[in-house]
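Missing here is one protein chain; the remaining ones are kept as they sit in the complex.
For chain A:
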Amino acid sequence: MNELMAARSLTTLPVVTLGGDAVAQIKDTVFDAAAGRVTGFTLSGRGLLSGPLKQSLPWTAVHSLGHDAVMIRDALALRETSVVVARREAQQGRVLHAKVLTDEGTEVGTVLDVIVEGGTSGRVVGFRIAAGKALVQGSRRRRHRVYVPRGETLAVSGRALVIPADATRYVADDLPAFVARVGAFHDERKGTPP
């Protein structure tokens, strides 16, 4: 499996052509309506004083998403922002800060960040959430931030998203541990008959 990355950490990542030129940097990550995959990125100019760019980067033009850069074939891959992010504001608002419920009806927390897979897939593999009492026991003052894998089928509405109850058994405290848990979670799901 490719390296996992938190969507928020992608901000300021340079967008580099295969010709070696940095053409922009990432401003925001845009997801599809079901929060299943990355559909593109909004961009800002590189440098201290440059603001947001009029153009955005559709995922189809991404050569590879890496730890140090987003690689694109050439600068012609950039598109008008309206094409890439038709309903961006709505979707951003929908995923971040949304309540996370299990399909058994337990509230487990709220979404802080979206975890995506690097490379060429752009898949959303899980979420970083502020864990509620149901998920992590202990005092409220010790607010726990954990990673939960996303289920194959995930329901996202205006204010909540629903994950399978067994996903909550695969929470992890940090990204490296989460990589192993996601693998285990998917292995088990494949093993169980539908």
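In this section, contacts are C-beta pairs under 8 Å (C-beta built on N, C-alpha and C of every residue); 3 or more make two chains touch, one makes a residue touch a chain; residues count from 1.
Methods note: contacts and distances are computed from a predicted model.
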_Protein name as given in UniProt for the chain not displayed, "Protein-arginine kinase", "3-isopropylmalate dehydratase", "PRC-barrel domain-containing protein" or "Amino acid/amide ABC transporter ATP-binding protein 1 (HAAT family)"_ = "PRC-barrel domain-containing protein"
*Which listed residue (A:69, A:160 or A:175) would be found touching the missing chain in the intact complex?*
A:69
*State which residues belonging to chain A touch the missing partner chain.*
14, 16-22, 63-71, 118-119
